[in-house]
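This is the structure I want to talk about, given as structure tokens.
Left out: one protein chain. Kept in place: all the others.
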Amino acid sequence: MPAIKDLSQLFKDIDDFAEEHFSEEKIQQWCNWGGMPPEVIRAFYQSNLGSYISAENLNKKDSFIYCAALIAHLTRKAGTTLPLLSEVLSFVLLSSLQQYTSPKVFNELVCKDKRIDFCEAFSEPGAGTSAFAIRTEVSSENGQIYLDGEKSFVTSGEFMSRALVLAHDTIYGQYDGGISLWLVDLNQAGVTKCSINTIGQEMTNPSAIIFNHVLLDPDYRIKTQGDLDSVLKRQFNLGRLLVCASSLGLALAAMDDAVHYASKKQSSGKYLYALPQIQEKFADMLSKIKAMQALILNAANLAHKNDSEFVLATSLMKYYVPRAASDVASQALQIFGGVGYTNQIRVSRIWKDCRGNQIAQGTDEVMVHSISKQLIRSYDSVLQTL
Amino acid sequence: MPAIKDLSQLFKDIDDFAEEHFSEEKIQQWCNWGGMPPEVIRAFYQSNLGSYISAENLNKKDSFIYCAALIAHLTRKAGTTLPLLSEVLSFVLLSSLQQYTSPKVFNELVCKDKRIDFCEAFSEPGAGTSAFAIRTEVSSENGQIYLDGEKSFVTSGEFMSRALVLAHDTIYGQYDGGISLWLVDLNQAGVTKCSINTIGQEMTNPSAIIFNHVLLDPDYRIKTQGDLDSVLKRQFNLGRLLVCASSLGLALAAMDDAVHYASKKQSSGKYLYALPQIQEKFADMLSKIKAMQALILNAANLAHKNDSEFVLATSLMKYYVPRAASDVASQALQIFGGVGYTNQIRVSRIWKDCRGNQIAQGTDEVMVHSISKQLIRSYDSVLQTL
Amino acid sequence: MPAIKDLSQLFKDIDDFAEEHFSEEKIQQWCNWGGMPPEVIRAFYQSNLGSYISAENLNKKDSFIYCAALIAHLTRKAGTTLPLLSEVLSFVLLSSLQQYTSPKVFNELVCKDKRIDFCEAFSEPGAGTSAFAIRTEVSSENGQIYLDGEKSFVTSGEFMSRALVLAHDTIYGQYDGGISLWLVDLNQAGVTKCSINTIGQEMTNPSAIIFNHVLLDPDYRIKTQGDLDSVLKRQFNLGRLLVCASSLGLALAAMDDAVHYASKKQSSGKYLYALPQIQEKFADMLSKIKAMQALILNAANLAHKNDSEFVLATSLMKYYVPRAASDVASQALQIFGGVGYTNQIRVSRIWKDCRGNQIAQGTDEVMVHSISKQLIRSYDSVLQTL
Partner (left out) sequence: MPAIKDLSQLFKDIDDFAEEHFSEEKIQQWCNWGGMPPEVIRAFYQSNLGSYISAENLNKKDSFIYCAALIAHLTRKAGTTLPLLSEVLSFVLLSSLQQYTSPKVFNELVCKDKRIDFCEAFSEPGAGTSAFAIRTEVSSENGQIYLDGEKSFVTSGEFMSRALVLAHDTIYGQYDGGISLWLVDLNQAGVTKCSINTIGQEMTNPSAIIFNHVLLDPDYRIKTQGDLDSVLKRQFNLGRLLVCASSLGLALAAMDDAVHYASKKQSSGKYLYALPQIQEKFADMLSKIKAMQALILNAANLAHKNDSEFVLATSLMKYYVPRAASDVASQALQIFGGVGYTNQIRVSRIWKDCRGNQIAQGTDEVMVHSISKQLIRSYDSVLQTL
């Protein structure tokens, strides 16, 4: 567990950043736009906060504790899912892929101002996060290489000019079990983007991208040499960590608002917080938040290892945290009564945001199998008494 | 319990009506507009369905079984909360109020084409559905009578030219515990309407209405003569019945879609419905739906009596049904995976709609006290073995 | 649904019977003995109650509504699981088997005083209620027929002199998918009985019975002629109905005691029933009991048909009811505080009894598959709106 002092400094930096750049009015605007303004993202990278996701810091043993805390606290301040989550994940992917990538290609993955310049086109309609079910296909025709297929839930797909695309590939995929990873220019012929209207998480603005016989340049294949599966698995597990950190931030924001409301608002001459039924909710919400924190810290502490213990920790966390966050948000909404069901408070937005994380990066259902497999395999090491 | 045959005819009529007037595309349009087109509402009244809510039918012993079945099945077909729910409730209120209302006033409550022409302005910000906490005030000044205050969650407030307003009233309210009911013209000076943006139930389009020293005409007071409390209580309890019928319809629509999807869609070569984790969801959803149906039928069967047994039945129903419906919808959404979180399917809309009914017409929390009070009072009659 | 009047008479008869024969002191004695005294069972058959399970009544359309109501109300009065449940089930089995059974054998299944004189030895350790997993084996050796194997959870096994034994049988089982049913004398060589110590349901006193090369008489085989599977399935489904009726009776007994206690007992100057946290429990308990009643009535109403709709109804009931009953009992226990955890009240016994029914006659887990299969198969007929 990191020293409390360290995270305190991080939280203070985030408080300062949020104080300067966030307000509920701006957040609502950004949700309507479907993204954060570039100047705010730039300010993020130029502040102290940017350093936490620099390449050198991402290699440190405890870097993911900081990443998780960063996402959790920033999300708590914003009261909505932030696209910075995928920025951080893309930096993580970048650092994993660097060794397999030529300098030319690598340079195209980042902007001049050091920001990420690609989106991750991994998911497909009906395939979820499983690499095995991918149907986007690499094929050759008259000596040329083509890409066909459809990707969905590509975060920030609309804003990026390039995508890392995961494809079924019988030509180059032999070392990676029949799949391969390509950097694809999204401005070329045959690429169609369309926005996906989700019912929450509006700033993440996911797209579907259709590839209709898009010409590929073999130089832009990431030469993963048999490591692709392991790179993807790590990426998914770290994605789960940050999604859960975001869920925690959402739950805390809902709790903040509900406690604040219950300590100001009266009903029949009594403060809400003094009513036993409200107290029941607070006890339940608080115990869920504490459990969420413990499971996230547990996973973050193992993140530098990437072994089966880390997989169990992230699966267990992903199984529990997003559902618990939805529940916390729903109880907070209920405390507000009728107003809770309107746009006048941010808890209603938080409640909708939370729901998405029960699906993102692997549903609760997918986690169950993973947990049980690891549990049986290494029961003794896993279940220490305290 | 009504003969199955009777409800079958009702369901058939609804199927025909929905076949002709509903389509998912239209429903989405109406949600965007915030209401059903007048010609569809007119068609409803002119069809067989209209007769179920006619004055003579609403006085029959089993009329509320038909009303509940009507709302439930129509909502199931539409896959969203329909403003017809409040139309039906307004007819119910109208039939309760007729005896206290002068013909002149009564005529203004209905349109020429026999449709309702008023909205119910009962709720207030922070007062929920409790008549005791009302702060909208009737006062006299220089021999004139004025109304001041704010009402919220007035369904269809924007479309109606008149409102029935519940007010704190020290002048005329003496027989009714200090409250009174007025028909107020919403087009006069001092009335401001503003739309409330809820996160679901978009066709109901609730408004806030502010009354700023609005002149009242004493002829337009409903002369309830001490019966107002009892009229309101009955109205709230019938409101609970129809809200729960609507929740049931929403849950059934979600179930319909999820079962249909699970019987078509495969994952790793298996139909979804064959996966034990999906089956767990279906078992849970189905048992919740059966319980919802039983509690609604139970309340509807007692609705003609308006005694404490009916109050217990509606409280128990309102405590259980909307929460169970939310849960069914959430499980249905989860079965769709990523698509479930988008506007591409109607289950996501249903999920948002369901949430509102956990608050509308009295929160779960309010019901608990009512249940326990009735339970202790008349335990033996209430808890028959089967 | 049967006329209320009819069940009222049944309930009145049960009240009279319980008044005369039950007292908490006697019930505790019978639990310690592991059975009801023969004279009480005899009195049951000689009272009005006995007629409800007579052969002619069991063939009527609504007989299982009466059986379920009988078990539920009698159990509610006793506050524990009664061995009469298996008596009733045995009568049901008897009426199913009569057509396949020679008069000689049939006469040995009933005592002179018309009571049942056999136990059902169907379950096996590790095979649950599934007939396919049976390992008790019929074999032939030197022209003789032998039985070898072990049966478990044989209710009243210790008191009966004969058992109906289900066995894997390659000799006579060809028409019944390799299984057959035998009436076996338990007093002959090779039969060993031993008591199973369950943690509740003490009056049912289940035994394990070991058959070590027990000689069989082919005359005592029930000649089911290919109908055995269907007879067994019906028996299991009716078993589920009565087990659920018993669960309902237990839950009602717990509710009775908790409501009575909460209306007498004060804490810090307030009656327990006036405390919001107790009221929450009552609301939850009551909604569960109403759901239990609806699911049991639903299944009982279909019991004369034995079609797939009945199977769905019993599976759904068995999935929901025993778990809900455990929950009701646990909440009742909690209302009693420290005393709830002692033998001074019957709720603690009820709580232990309830747990067993989550396993008896097929676990919750087994039901899930059955529900989903029927649901997909006949969705439209199953899910009427109201």
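Just so it is clear, A, B and C label the chains in written order, and each chain counts residues from 1 on its own.
Criterion: a residue touches a chain if its C-beta (ideal position, glycine included) is under 8 Å from a C-beta of that chain, and two chains touch if they have at least 3 such contacts.
Values in this document were obtained by computation on a predicted structure and should not be read as measured data.
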Missing chain: touched chains present in the view: A, B, C
Residue in contact with the excluded chain [from C:Ser95, C:Ser139, C:Thr198 or C:Asn306]: C:Thr198
Given C:Asp185, C:Asp227 or C:Asp364, the one touching the chain that is not displayed: C:Asp364
Sole residue of A:Gln28, A:Asn197, A:Gln293 or A:Asn306 that reaches the chain not shown, by the stated touch rule: A:Gln293
On subunit C, residues whose C-beta touches the chain left out of the figure: 123, 125-126, 128, 133, 152-153, 196-200, 265, 267-268, 277, 330, 333-334, 337-344, 348-349, 351-352, 355-356, 358-360, 363-365, 368
Residues of subunit B in contact with the chain not shown: 275-277, 280
Footprint left on subunit A by the chain that the document does not show: 1, 7, 11, 65, 68-69, 72-73, 76, 245, 248-249, 252, 255-256, 259, 262-263, 273-274, 276, 278-280, 282-283, 286-287, 289-291, 293-298, 315-316, 319-320, 367-369, 371-372, 375-376, 379, 383-386
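Convention: only the chains that are shown with their structure count from here on.
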Closest chain to global C-alpha mean, per-chain Cα centroids: B
Distance between chain centroids, defined by C-alpha means - subunit A, subunit B (Å): 39
Whole-Å gap between the CA centroids of subunit B and subunit C: 42
Whole-Å separation of chain centres (CA-atom averages), subunit A against subunit C: 51
Residues of subunit A touching at least two other chains: 277
